[in-house]
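FYI, not all chains are in this one, though none of them got moved.
In order of appearance the chains are A and B, and numbering begins at 1 in each one.
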Amino acid sequence: MSEAGFVDPVLLKQVKVGRDYVAAKYGFRNHWYPVLLSDELDEASPQTAQLCGERILLNRVDGVAYAIKDQCVHKGVPFSKKLECYSKGTVTCWYHGFTYRFSDGLLVGIVGMPHSNVIGRRHVKSYSVVERKGVIFVFVGDEGVEPPPLEHDVPPGFLDEGVAVRGRRQEVAANWRIGCENGFDSTHIFIHKNSRLIKDGDLALPLGLVPTGKESYRVEEDEGGPKGVYDIFSPETVMPVFEGKIGDETVLMGAVHGKNMLPHTISMWLPCALRVDPWPAPHLTQFEWYVPIDGERHTYFQFIATKATTGAEEQAFEREYRDKWIPSALDGFNKDDVWAREASQAFYADDSGWLREQLFEADANIVKWRRLAAKHHRGLQTPQHIL
Amino acid sequence: MSEAGFVDPVLLKQVKVGRDYVAAKYGFRNHWYPVLLSDELDEASPQTAQLCGERILLNRVDGVAYAIKDQCVHKGVPFSKKLECYSKGTVTCWYHGFTYRFSDGLLVGIVGMPHSNVIGRRHVKSYSVVERKGVIFVFVGDEGVEPPPLEHDVPPGFLDEGVAVRGRRQEVAANWRIGCENGFDSTHIFIHKNSRLIKDGDLALPLGLVPTGKESYRVEEDEGGPKGVYDIFSPETVMPVFEGKIGDETVLMGAVHGKNMLPHTISMWLPCALRVDPWPAPHLTQFEWYVPIDGERHTYFQFIATKATTGAEEQAFEREYRDKWIPSALDGFNKDDVWAREASQAFYADDSGWLREQLFEADANIVKWRRLAAKHHRGLQTPQHIL
């Protein structure tokens, strides 16, 4: 019923670029989102998650992951408030004994009312689930919509064979779009000027990147594939600035001496995924998702991927990921990003920030991302969807 | 001024059954409500309470209980923020010395402005109060409405001569209607399946009750008496289910072996009182009230009553109440109800739950209660009443 927390329609009318993107405070519908890591979901151990404002309950049954809405259809209480499971693959509501199947949400019984008319007739919403590369993806979709292949909602490379992926997730107190724009923003490298990754990753990290004027973007919008925008960093498209000046005075120096000038491209993909390649080292690619929890928070997924064809290679990468890249990159570097997103939230919280912000030349890639998202998304999350 | 916290009129129009009941988020006006136990109010010791959103100040003067609105008419501050009483039966506002009589709310003086024109002309709202069975009842009524007899707003039996009553109260973080419906709901016995009262009360407690098809409700709506709905439990009307099944599999067993199959009736009464008879033992009756505090909380009164004609009988009952029924029934059994109500609050908090819930056969008594309350209540509490 309530529209509280959604974007004011009067404000929305004043948005000139990417209106649907601004409207998508709770995310886009009919897309795949990562929701848990595979090793977070054990057999017969239901877990909760919140996704685009929807509260779901996941479980693994005979090895297969399922997701249903975490709300009994009878009186609306959450199953997860007091989990009761009496048979394989079902959850029983703690209040009146309504029992639902995880695989399709069907009401298969009512403990204490064995012959009720509603058994076999009612169902709780169930979600399509797929599991790839150690990640559980859930499709937040409308009734009757056939989910597209997962590949259409994941950046290129992530699902490739011969690629090993390791990652983690955390909650961030900022809208998901602030997450996207912080990740895809190239000028914000300014906040990383003292990062430990500069030394650990042997980086040459400038304070800024000045466009040369030559087109440095590439929009991917082919049917039958993921939709995204590339921002390309090469000597032809951008000039790195290592000497920070105010007027004529040099006030700061970037990190000049490392041997790795990375990344070569950053790209942003529907529904909310980033690819940084290569990063944080020449043989690695970083992938990130900024999955809407609600209008004010997102789940920040960080993945590092590399080529690995043998078990030994994968194990070596596992050690490298854990011992080097978690502390240096995922913590040491990206903690500044998490901080910056949370510091940006207040300005955009009532959505007036989308009208009050004053973009500049270096934000051109963000504008392209907003247009692409507004054009190719498959639906808007509305107040009705999160009840 | 503000309608915040009240039911959205657009939503209300979509309610098909018991619309006024759904509208009564803050309770019904022109009814009697229990507010304190008699032994909570000492002579000349003002106590505060909140009731249907209204904040009141009670005091006992020469043994008689009185109640006035806890808000000076001058600048609106609560007397209770800093109680100052300088003469018998009055309270003086700590801010400007406005002094009101508890018995009728009249402004009888202003300390420091002895000849003000407003003395004897203004008054703070005063409430009718009666005290019976160790309980202080307050009438939340409109100006000029003559309160009906207390008997019209209390379940049968509670006020009878030769009946001893003991009870207590606590605050519960759920709307008062959720309290009523949890108490009157017969299928929810499922949540009590592991209660210590099963053993302490020697109960045969099923997991559910299947209606036989024979009418098991009785509506009381005679003029000149309390208005309520009985749900009758007898071999003719319901079949207890002790064997909990999902499909063909028996997954749970109710408590079969106790000798007491209780209660015989549960009934729900305007404005917000429940009667469970007999309960928690064959010689006892339990009475409950779910008194609105505001839109999100209620005061839960629990009483146990028994026949007692002599002082010795009453003392013996007092010991039994304290040593056995408080720990076993009021705590041990009803704590599950308190928990369940608080767990249900989120779904109904914005009132959309009244449209989204999906009732089933066993909720027929609750539907009858909603109709009765919507038909026989004496007024709706509105935003203006709680300023």
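FYI, a residue touches a chain if its C-beta (ideal position, glycine included) is under 8 Å from a C-beta of that chain, and two chains touch if they have at least 3 such contacts.
All of these numbers come straight from a predicted model, not from anything done at the bench.
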| remark: With 2 of the identical chains shown in place, the whole complex in this structure file contains a total number of copies equal to 3
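Assume only the chains that are shown with their structure count from here on.
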| message | With centres defined as the mean C-alpha position, give me the chain A-chain B separation in Å. | response | 47
| Residues of chain A that touch chain B when the two form their complex | 1-2, 71, 73-78, 81-82, 86-87, 90, 92, 94-97, 99, 108-118, 122, 387
| said: So in the complex, the part of chain B that touches chain A is made up of which residues? | reply: 8, 10-11, 185, 187-191, 206-210, 241, 244-247, 249, 251-252, 254, 340, 343-344, 346-348, 350-353, 355-362
